[in-house]
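In what follows, a structure is listed as structure tokens, so that the remarks can point back to it.
Just one protein chain is left out here, and the rest sit where they should.
Chain nomenclature is as follows: A and B, assigned in order of appearance, with residue numbering initiated at 1 for each chain independently.
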Amino acid sequence: MLWFVVRRLGIAVVLLVGLLTLVFAVLHALPGDPAERFLDPDADPEVVRHARRAYGLDAPLPVQYGRWLQAFLLRRDLGHSFATRQPVSAMLREAVPHTVLLAGTALVVRLALGIALGTWAAVRRGRGVDRAVLGAALVLHSIPAFWLGAMAILVFALGLGWLPVSGMESLDHARLTPLGRAADTLQHLMLPMLVLAAGGIASTARYVRAGVLAALAHESVRTARAHGIPERRIVLRHALRNAMVPVVQLIGLSLPALVGGALVIETLFAWPGMGRLAYMAIGTRDYPVLLATTWLSGVLVVIGSLLADVAAAMLDPRQQLA
Amino acid sequence: MSTPLLEVRDLCVEFATPAGALRAVDGVSFTLQAGETLALAGESGCGKSATASALLRLLPPGGRIISGDIRFEGQSVLALEGEALRAFRGRGVGLVFQDPVGSLDPLMTVGAQVEEVLRLHRRGSRHQTRAAALALLARVRMPDPAGQARLYPHQLSGGMCQRVALAMALACEPRILVADEPTTALDVTIQAQICALLRELQAQTGMALLLVSHDLALVAGMAARLAVLYAGRIVESGPTAAVLASPRHPYTRGLVAAMPGLDRRPGRLASIPGTLPDPTRLPSHCRFHARCDVRIERCGVENPPSRDAGPDRSVRCFVDPPAANPTPEV
Partner (left out) sequence: MAQAWTRDRVPAAGATARLWRLRAARAAIAVVVVFALIGLLAPVLARFDPTAIGTTSSATAPGPDHWFGTDAFGRDVWSRFVHGARLSLVIGATTAVLAVGIGTAVGTLAGFVGGGVDAVLMRGVDAVMAFPRLFLVLLVVGWLRPSIGLTILVLALTGWMHTARLVRAEVRAVRGATYVRAAEVLGLPLRSILVRHVLPNALAPVLVSASAMVGQTILAESALSFLGLGVPLPTPSWGAMVDEGRRAFPNAWWVSVFPGVAITLTVLGWNLLGDALHDALDPRLAAEVER
């Protein structure tokens, strides 16, 4: 088991470097001079030349690449924002936990509801519940998240006034008690989190349903029944557990979409996370921020996949052989 | 005669298929006394597995018992529901399957699986259950119960997994053990070991054994009584030795003749020409008619009933084989 984790960690590290390389390659493959992009388009050419030297953009590509790797990975220096002059790493340190909170809770809700609905649909196969779950899965999979969010805001925030329209905190957040602050954040979290989770609930349910049906068809279920083991235990302890393995792996595969979806949701709900940071950086042409957030989005996915793989291996020892 | 432990009367099982209703078991009747071994033999598709599954009401999806009766210790099995059915399974009748590795949960250690079954049927602390599980694994002659109990099914060989399956079935202390092709997926040497083990366990516990197999040699070594199935019906039954030595039904004769033996002269293997009838369109006359070498006109018109053919023997055929017909040595 330990060896398996070490091996996966090694792959993850290699992947992180690879991601960084990819971002670097994309940047330099695109038409346009980085120096001109990094600076005021109306700047004096002399200033541009000076800046180019200062930013090290006149060095040969491999040297730039090396410096980049060094800065990002060893010194954890992600540059400075053009717009706010703050170090990017500081900005991200503040923003990333918010994204993790949003995406993390959405993932948990998605899993919990998806597993419950999927199992229910599997044991009631062919009946109304099953059809409803499958139908809902198809529809939710096709609804654009930003539209669902906009409609949710329209109905629940503006129309019914149940939940706040946007943001993470109310204006008087700082003056609330710790419990009050938590409740306030939770209230603001509700709508964006549910919208982010919505699409995924249905597809998770579909996967779980397939997994449970496959597990129930396994010979070992017949054996368990033959020994008189109660049906409930068979479904929950045997079938569901077996079905969980591909579902956990699915988590890893769905992470890119989750983090990407967080970007849109954060922008819509003005949630101060990494995605919103990236979006605003486009408006101000703040490339250091843009680069760092892009790379970090990949990092989050890689870390999440690693965790999912380890979880799968814990559930099913056969995975360690892969 | 005391009440038989298991009594099956005119059992009929149907499966729903796209091509129509498939009658896999058509009027099968037999009895099983306490402690005895009965073999249900026949080729693939004859209905023997369906019969075994029906006994525990564990038919695959699409299968239904449409008529007949199954009585265990005098009580009707078909009337059982819910808790009572659960108690019957595993306590009354235990089942061992053909695929030893596949019939175990791949995500649980074998020790945990045996413990799970034990916990259902016996009270006891965690510690006691664990000890009992290890004792069971030792009883099925696993070389290293403590060590192997921690392994997962995919880490064990087929023979070991079959022993674990046996241990799980035994954990319920069943009165009857149904073994559905228990050795088909195993090597010949392991087959012999598992057979010996079955015999030993039977002697120890006094349980009855219903052996389902297509392997006549296996059956000859294990079962006291034999019932041969063809196309969903029992065509011949009786004491194993007698049936195999002097088969009365042409199908049984064909089966026995087809067995290659070490003491026979090498040559072409005998085979029964033709194939099983289409199970969705069974003829209303004798089902073996098309392949039979002694058929008479009546065979093409009516279905022969099962009739007495000697002490404790029955056969389903209109034709009484003349003494001149050579019977092969077995």
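Everything below uses one rule, namely that a residue touches a chain if its C-beta (ideal position, glycine included) is under 8 Å from a C-beta of that chain, and two chains touch if they have at least 3 such contacts.
Because the structure is predicted, anything quoted here is derived from the model rather than measured.
Considering the full assembly, A:Pro230 is the residue among A:Pro87, A:Pro230, A:Pro246 or A:Pro317 that touches the omitted chain.
Among A:Val5, A:Leu27, A:Leu163 or A:Leu307, the one in contact with the hidden chain is A:Leu27.
Touching the omitted chain from subunit A are residues 15, 18-19, 22-23, 26-27, 30-32, 37, 123-127, 131, 138-139, 141-147, 150-151, 153-154, 158-159, 213, 216-217, 230-232, 235, 256-261, 263-264, 267-268, 278-279, 281-282, 285, 287, 290-291, 293-294, 297-298, 301-302, 305.
Note that only the chains that are shown with their structure count from here on.
Centres computed as Cα averages put subunit A at a distance of 54 Å from subunit B.
Put simply, subunit B touches subunit A in their complex at residues 56, 58, 86-91, 94-95, 97, 99, 102-108, 116-117, 120-121, 152, 154, 165, 168-169, 171-172. Interface residues of subunit A facing subunit B in the complex, by the touch rule stated above, are 218-220, 222-230, 238, 241-242, 245, 315-318.
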